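All remarks here apply to the structure that follows.
Shown here: the complex without one of its protein chains, the others still in place.
Up next, chain A:
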Amino acid sequence: MGLGFAVGVFGVLILAHAAYSTIQYRGLLKIMEEEFSGPPMNVVIELLLGFAVCMWAALTVPGNFLSIHPYADENRIVSLPANLDFMIFNHRGKAFPLDLDLKLKH
């Protein structure tokens, strides 16, 4: 999430720089009294780079697709603890000492 977001901001910055270069190019054309026919080569390359970077960010940032099939592997694991019938409290695990501070160590 953090990395993808940073990459997206970087892509927007590349596009902003491309826009700034185009503004400068247009100012140059105004001084030389020529018509604008198309953006210069370095701007086009910059735009392509920015597009690719933003594309990667747009596909990465929102997270992964989740399977919609109820019997897919990922869905099955999630739904098992929701069923209270599978909860067992009276088993041989109570013979072992309880590690109650197990989570605090993390």
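As a convention for this text, contacts are C-beta pairs under 8 Å (C-beta built on N, C-alpha and C of every residue); 3 or more make two chains touch, one makes a residue touch a chain; residues count from 1.
Keep in mind that, in the parts below, contacts and distances are computed from a predicted model.
K.L.:
What is the missing chain called in its UniProt entry, if the choices are "AAA+ ATPase domain-containing protein", "Large ribosomal subunit protein mL44", "MMS19 nucleotide excision repair protein" or "ER membrane protein complex subunit 6"?
P.N.:
"ER membrane protein complex subunit 6"
K.L.:
Identify the residue among A:I31, A:I68 or A:A95 that touches the chain left out of the display.
P.N.:
Spelled out, the listed residue whose C-beta touches the missing chain is A:I68.
K.L.:
Even though one chain is hidden, which residues of chain A still touch it in the full complex?
P.N.:
8, 11-12, 15, 18-19, 22-23, 26, 36, 38-39, 43-44, 47, 50-51, 54-55, 57-59, 61-63, 65-70, 72, 75
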